[in-house]
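Excluded from the complex is one protein chain; the other protein chains are retained at their positions.
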Amino acid sequence: MSAQQERIVANVVVPLDFPYNYRVGPYIERYIKGLGEKKILGVKCPGDASVIVPPRKICGKCNAEMSEWVEVGPEGTIENYTIGHVNLNLGLVEKADTEYVLALIKLDGATSLIPAVVKGVAPTDVEKGMKVKAVFKDPAEDSLADLSHFELAG
Amino acid sequence: MRNVGIISVGYTPVFVSKRKDVNIPEMINEAVDAAFRNANLTPDDIDAITFGNMQTFEGVNLPHLWATEYCKALDKPYIRISTGGTTGMSTLQAAYYHVASGMHDVVMAVTWEKQSEGDSQVGLSGIVMPEAMTMVQHGMDLFGGKGMGFGGGGSTGAAAYQAMSYLHHSGASPEHIDKMASLERSNAALNPYAHLRKKTTVEDVQATPFIAWPLRFGHTCPTSDGATVAILASEDKVEKIADAVAWINGVACCTTDPATGNFIEGQITDPAEQEGAKIAAAKAYAMAGIKDPKKEIDMAELYNGFAHQSLMWLEKLGLCDEGQAHVMLDRGALNIDGELPTNASGGVFSTNAIGASAMNRPTECALQIMRKIEGGHQIPKKIKNAVSHGWGGMFQYVTVTVLGDEPRHG
Amino acid sequence: MRKIAIVAQAQIMSGSIGVPRERMLFDLVKGLYDNVGITRHDIGTFVLCSNDFEVGHTIANVFEDTPVGAYMKDETHVEADGMWAASYAAMRLMSGNYDTALVVGNSAGATTFRPYLVMDYQLNPTYDRQMGLLNELSTAALQAKAYLDKYGASEDDLNEIAARLLRNAAMNPNAVQSKAGATAGDVLASEYLYEPLRQLQCYPRTDGACAMILASEERAKELTDKPVWIKGMGNSVESYYLGERDLASSRSTKMAAERAFKMAGLSDPAKQVDVAEVGAKFAHQEPILTEAIGLFAEGSAAKVAQSGAADIGGPMPVCPSGGGIGAYCFSAAGLVRIADCVRQLQGLAGDAQVSGAKTAVAHGQDGFCAQHNAVMVLSTEEG
Partner (left out) sequence: MTFEMGEETRQVPGMWDVSTYEYIINGGGMKLLVDAMKEKKIRGIKCHQCGTVYVPGPTFCRKCFIDIDDVVDVKDTGVVMSYCVEMADVRGNPIEDFRLAAMIKLDGADTWVTGTITGIDWKDAKIGMKVKTLWVDEPVGSLSDIDRFEPL
C-alpha cells in the first residue's frame, strides 16, 4: 500500500450514546417491593431446596422453575471479600478516596451469596465469617438501592 | 455426511411489540420450554446449545452467559452466533454443523430479540456509525440531502433504492408490492405466532403513506419481542426420540460486501443484484440434490424486511425466472393454496424479533413439512421440499436452508 | 470423525495498532495466504470472530468480510472468544462440507474500546449493572481471594506467577506487557486494585488480530509439512451467578477439558501434554484453570510457583508466550492461545520454544471469573 494513503488515518469519535430500558420481570419486581418493606425475598428450588437471592425463575442445577417465596436475612455472614482501592468509571480505573469492603454475603436462610458493601468496619479488620446485618434506605425509594449496604451485626 | 433433522420447534407464546411482563432471559425461557414440551424432550436429551441474537439491540454483551440457566445450558457445550439479520439461520446452521460434524447428536438452537428494550432505529444506524461520522466530518449532509453521500430513503434506508431497482429490472409495478404486502399480512392473520395479525386488503396497504417512494409504511416490517427455539438431531437419534421430523438437506451462506453502507470505500453493488443469494441458493440446492428448484421446491419462506423483497428473492433463489415473480403473484401462485406458497407465515414483514427472524423461516418450513402448523395457515398440499432464506448485514449476508420430508440420500 | 489440522497461523498484537482495523486484517490475512501459498479462492469457509461492543458498531463483521477475502464467499461469525470460532470452523470441516477454513479474530481493546467497560455490559442489567458492585476487577479479586483462602496459597505465589509470565512475554514479539528478568518483587511493587489483585497481575489493553487456516487431512498435507492436528475439543458453561459458584475452582474448565481429552484419547494429561497455553486474564486464574484442566494437583499453586514447574524448562510449561499477562486480545484471545500452541508444535517459538513439544493444550474463556471455558488438544502426531 502506498505511503500516501498509509499516512492518512482518521480517528473518529461518535458524540452520542445508545440508551436502553430493561424490563426487570416479575421476580426482581417483587424483590424490590419486598425491600420497600425491609424484607429480603428469595425463592426456593423445588428440586434441591436451595434458596436463591436475588430471586429468579430457573434453578440451573435442577432445571426447575422456582416459585416458592421465602424471606431471608436480614442478618448474614461474610463468605468472601475484597478491599477496593479503586473504582471503575466508564471502564477507567480511578483511585478510591478511601478503601472499602466489597463482600459476598450468605444471608441467613439463603443458599446463594449476594455481593454488597460492608460499612462500619475497618478494611484491615474485616474477616471471613463475620456476622453482618442489612441496612435499608429509610425512607424507601422503591428501587434496588433500598438494600443500601451491610454493617456488623449486634 | 450425517443427516440432520429438526425434531422440535418452540416459540414464545406471542410475538408482540412490547413484552412488559418479563425480562430478557425469562422471555427466552418461554420458547426453550415450549421446544421441550412440543416434542416431549427434556434438557437431559440435549448435548449442546447454540444461541443467537443481535446484542446491540438490547445493549447486553454476550447475553447467552446471563441466560445460561434459562436456556437449560448449565454444564453443556454452548456457543454464541451473530451475523446481523441472518443471525437466526446462522445459529440454526451452527447447530446443524454441531450434529453433522459428529461432535454431538442432539443440539438446541436458541434465537431471540427483545427490541422493546432498545431503539432499533439507533441499533440499525449503529451499523455504520463510525463511517457515517467520517462522512459528516468530510461535509456530508446526513439527512439534509445536500452534497454527495447522504444515505437517503428515510427510515427505509437503501431498501427504497433496492425496491426501485428491482421494479425497474423485473417489470413489476408498485401495486405489486401492495399486493404482496396484503397477501402476507393476511397470511399472518392466520398465524398465532405472528405479530401483525390483521387481515389486510390491497386498499388498506394503499391507504398508508409513502416513506420513500416506492415504499409505503404498509410495506415495512414491525419490531417485535419474541424468541424461537429449534431442536436438531442426527438420523439415528431421530428414530429413537422423535415423533416427527423435517430434514435439513441443504445449508449455505454467502457474503458479498457492505453494498449500501461502505460510504468511505465505495459502494460496489446494486442493492437489488444480490449475487450472494444466487451463489448460496445454488450451493444449498446442490447439497439437497435439487436439480430444478422451480419444479421441486413446494414452498418458500423468505426474509423480507420490506414487502418487495419477497418477489425479489423468489427470482434470486431461482424459484422463478427473473421478472416472473409478480406474474406468479397475479395468478395466485404464491397463495397458501397456490403452486408455490410464499411466506405462509406472514414473513419477517409481519413478525420481526430480528435475531429470530431468519430462524422463523426454517422453523415455519419444518412445521409445514411435519404438518404441525398451529392456526389457519397450514399449506394444504404435501410439502416434499421447502426453501428458507435469511438476509442481513449491510445488504450483504444471505443464508439458505433447504428442508425436506425425507433425508438426503448418499 | 474426519481429521482436521491447523496449517498455519498469523497474529499481530500491539498496545496501539495505529492502522484501521480493516487494514490490519487485510495485511495479516494477505500475509498468511502468501506465506501458505494460496489465495482467498482456496478457502472454503470463513469463520470470523469479533464483538459489537468491541468494534463499537452493530454487526461487528460487516466490514471484516472484504479485508479477509470473503467477498462473494461462504462466511459466518461467532460472537464469543476466538476458541469457539476455531472449534466451530473445525466442525464445519468435519461435516465434510468444506476442506479449508480461515478463522480470524480481532479486537482493539487498547485503542477503540475500554475492556473493563465492555465487561460491564455483560452484567445482568436488571440487577448487577444497577447495583454497580461487580466489575471485571472486583470479581477477579473475589476469585483470587477464594483460591488463596481455600488452598492456603499466598499473594507472593500470585506475584511469582505474574513475574514468570512477564519474563516469558519478553520473548514474545507480540506481547504488549513484558519485563525481562521480572521478579515477584516487581509485581509486589505494582498497585493494589482490589486486594489481593495487583496491577501487574492483570491483562494489558491490547489491539490485534489472529488468523489461522484449518484444513481436512488431505488438504492439510498438501498445504504444509508441519500440520498441527486438532485432536480434541470441548467447552462447558457454568452459572452466571458468582454467589452460586465455587470461585476457587473452575467446574466448566474441568468439564471442557474432560470432553477434549476424551475425544483426543488422552488418559493422563499431566504426563501427556508437553505445553499449555491457557487464557488466564489474571495471574490467579492460571492455577485455577491449569488445575481444572488436570495439569497440576488441586490447590498446588504455591508448590508450582515456587518450584518453577510451569517454567519453559520445567516439567509442565504453561504460557511460554506470556499468556494473558503478555497480551489479551479480547475476541481473539482464545485464538491466540491456539496460535501460540501451533508456534510451539511447529517449532517456531524462538527463545520460548519448549524443546520436543508434540502435544499441546489451549484454553479460552468468556464471562466473569471464567464462566464459560473451552479447551482444545493439539498434536503433531496424526494418530
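Note that the chains are named A, B and C in the order they appear, and that numbering of residues resets to 1 at the start of each chain.
Basically, a residue touches a chain if its C-beta (ideal position, glycine included) is under 8 Å from a C-beta of that chain, and two chains touch if they have at least 3 such contacts.
All of these numbers come straight from a predicted model, not from anything done at the bench.
> Of the chains that are displayed, which are in contact with the missing one across the whole complex?
A, B, C
> Identify the residue among C:P125, C:P227 or C:G294 that touches the chain left out of the display.
Residue touching the chain left out of view: C:P125.
> In the complete complex, which positions of subunit C touch the hidden chain?
So the residues of subunit C touching the missing chain come out as 17-23, 26, 30, 33, 39-40, 53, 56, 66-67, 69, 71, 108, 111-114, 117, 121, 125-126, 129-130.
> Would you write out the residues of subunit A that touch the absent chain, in ascending order?
1-2, 4-6, 8-26, 28-29, 32, 90-91, 144
> Tell me which stretches of subunit B touch the chain missing from the display.
Spelled out for subunit B, the touching residues are 13-14, 16, 19-23, 56, 59-60, 117, 121, 126, 129-131, 133-135, 138-141, 143, 145-156, 160-165, 168, 192, 209-215, 217, 257, 263-268, 270-272, 374-375.
Here is the rule we go by: only the chains that are shown with their structure count from here on.
> Name the chain pair with more contacting C-beta pairs, choosing from A-C and B-C.
Spelling it out, more C-beta pairs touch across B-C than across the other pair.
> Rounded to the nearest whole Å, what is the centre-to-centre distance of subunit A and subunit C, using the mean of the C-alpha atoms as each centre?
Each chain's C-alpha centroid was found; their separation is 29 Å.
> Using mean CA coordinates as chain centres, what's the gap between subunit B and subunit C in Å?
That pair's centroid distance is 33 Å.
> Specify, in ascending order, the residues of subunit A that touch 2 or more different other chains.
14, 20, 22-25, 28, 60 - these are the residues of subunit A that touch more than one other chain.
> Please set out, as single numbers or ranges, the residues of subunit B touching at least two other chains.
Residue numbers touching two or more other chains: 23, 56, 59, 68-69, 73-74, 123, 126, 129-130.
> Considering the complex alone, what residue numbers of subunit C touch subunit B?
These residues of subunit C touch subunit B: 1-2, 46, 51-53, 56-63, 65-66, 70-80, 84, 87-88, 90-92, 94-97, 118-119, 121-122, 124-126, 233-240, 251-252, 255, 259, 366-367, 371-372.
> Once bound in the complex, which stretches of subunit B touch subunit A?
19-26, 29, 42-43, 56, 58-59, 68-70, 72-74, 114, 116-119, 122-123, 126, 129-130, 133-134, 137
> Enumerate the contact residues on subunit A facing subunit C in the complex.
Those residues of subunit A that touch subunit C are 1, 6, 9, 14, 20, 22-25, 28, 52-54, 60, 80-86, 88, 90-93, 102, 104, 111-117, 128, 143-145.
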